[in-house]
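After the structure tokens below, expect a handful of questions from me.
Only a single protein chain was left out; the remaining protein chains are all shown in position.
Per-chain residue numbering starts at 1, and chain names A and B are given in the order in which the chains are listed.
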Amino acid sequence: MAKEVFYSGCAAAAYGAKDARVEVISSYPIRPYTGIMMELSKLVANGELDAEFVLGEGEHAQVSIAYGASAAGARAYTGSSGVGVVYAMECYSPAAGGRLPCQMAIADRALDPPGDFGSEHTDVMSARDQGWIMGWAESPQEVYDNTIMYYRIGEDHRVQLPQFCCQDGYFVSHIPGKMQMEDQKAVDDFLPPYNPPHPLNPKKPINHGPQIFPDQGSAINVQRAVAFDDIEAVISEVVTDYNKAFGRKYSPFVDEYMMDDADIAFFIQGGHARTARYAVNHLRKKGVKAGVSRLRFMRPFPTEAVAASLSKVKAVGVIETNTSYGGVTRGGNIAPEARAACYNLDNRPIITSFMAGLGGEIVTLNEFYAMAKVLSDAVKSGKANNSYWMNFEKEVLDTHK
Amino acid sequence: MSRFIIPKHLEVPLGACLPAPVKEQPGMITGNWRTERPVIDHEACTTCLNCFIYCPDACWHLDEKTEQMVWNADYCKGCMICVNECPANCLSTVNELEFPDGVVRLEKPF
Partner (left out) sequence: MAIEVKTQNLEMVKSLRQVPQEEHYVPGHRTCQGCGPALVYKLVSKATGGNAIFLGPTGCMYVANTSYLCAPFAYPWMHTQITNGGAVASGIEAAYQVLIRKGKYKGELPSIVVMAGDGGSIDIGLQAMSSMMYRGHDALFVMYDNESYANTGIQVSPATPYGANTTFTPPGKNVPEGRVLFPKDAPQLVIGGHPAVHYVATASVAYPVDLINKVRKGLNYKGPSFVHLHAPCPKGWLFPAQKTIEVAKLAIQTGMWVNYTWENGEYTYDHTPKEYKPVKEYMKGQYRFNHLSDAHYAKMQAFIDARLKAPGKPIAIPVLGPREQ
């Protein structure tokens, strides 16, 4: 029986993993994602989940254990936050290139220095080009749903890739929300057992990952490129099926709010989208035609869906929540991708980076209003800066007041 | 329809997972590394199995029917460990050029 619960993002991830019947779990403590493992360790200890709970000695090992388990044919689950995510960096490419569809829950955390508990997406955004599927949930419900959907997407033989199932640290991971947990039988029907194409099995031995000729290196890369070409169709299928099975209303790639008649848009991923929608409600009352376009997948980056969505407006403010020091906008990593997605449009919107939500700072309504002002001015003048660091530049100073 | 065209010679199995070899790996012939080869005197051989156990390339085996040692010319690299470890002194080192099928040049680099 489906049941309504009041869970944090961490609990939602843990129960999503449980309902996905994960078989090997590898843990290591770091806030804020730790809650996921605390919950799963209880489920395993109580016998509610039949899985091996392996105490990794670090995130590098966590990912290695997970992809090893996946290579053996088990459904594997791990997770991390902040410095832990980057500590495991070496292991991401072997998992993706080896086509081992384990899942890693991410509850974002700012990187050091100095020690900062806050949420920021820079941690896992640093791994965005390692061949993993990657996207953010904005609520515990979406965390739970994504956890289940990602396994089906990643384990699809057209895809066969590991997944970063991300949520904002604290804002999503630690704030409980009302959500629906689905009936186990229905989840089982939606998500069949993992059927690995090439497990390490002595009855049918394979040699996994021998060296290759240098010119075959590009062929291995092309395999992943093919998968990322095919994946959008798979995601659409899976999201549609999920919506049908469980009565959800996700659009596969970009969730829009009041975009159809909007002049300006906030382009955003993760939990701050909720504040953005409230800001839009208030802005609309003041006559500002604003909308929200929420990115559900960073990898694959849904080029066409993003172009279609952003082309509806004249100016787009990307709420980055990640840093790219010295990058093209001297801001974050999302605006350059959004700009590139719109490059071929006849009427490209102005696109700028808003550096907000860094180091765990919330993105306030006032900040959204300040951004809206910058965007409205840009619509009038026809130009905007490449990036604005919220509260540190004259156009966006002192928004807290 | 995929936009990718993958030329035959560049095909790589998914995730670089290959079927495991059986008995030998013909993709890596190493017999052409040799400049000398070990030659056995079956009369003097005591089938002590030293050559069998010590060859890093698994190039000596005991034929159970004939009770004779069999050498694998396709893979023997000519390290001469077997010659060095033969207690009966029944293995000798002979220059490859002495043999009609001797390895005289590298046809492929590997």
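Everything that follows uses one rule, which is that a residue touches a chain if its C-beta (ideal position, glycine included) is under 8 Å from a C-beta of that chain, and two chains touch if they have at least 3 such contacts.
These numbers come from a predicted model, not from an experiment.
Peer 1: Which listed residue (A:67, A:190 or A:388) would be found touching the missing chain in the intact complex?
Peer 2: Of the listed residues, the one touching the omitted chain is A:67.
Peer 1: Sort through A:35, A:56, A:154 or A:332 and give me the one touching the missing partner chain.
Peer 2: Touches the omitted chain: A:56.
Peer 1: Even though one chain is hidden, which residues of chain A still touch it in the full complex?
Peer 2: Per the touch rule, chain A residues meeting the hidden chain are 23-24, 26, 50-52, 54-58, 60-61, 64-74, 76, 90-91, 94, 98, 193, 200-203, 205-213, 216.
Peer 1: What is the set of chain B residues that contact the non-displayed chain in the whole complex?
Peer 2: Counting over the whole complex, chain B touches the hidden chain at residues 12, 16, 18, 20-30, 33, 48-50, 52-59, 61-62, 64, 72, 74-75, 77-81, 83-85, 110.
Simple rule for what comes next: only the chains that are shown with their structure count from here on.
Peer 1: Residue numbers of chain A touching chain B in their complex, please.
Peer 2: Residues 97-100, 160, 197-198, 205-210, 212, 215-216, 218-220, 222-223, 225-226, 229-230 of chain A touch chain B in their complex.
Peer 1: Which residues, counting only chain B, touch chain A once they are in their complex?
Peer 2: It is residues 2-4, 6, 10-12, 14-21 of chain B that touch chain A.
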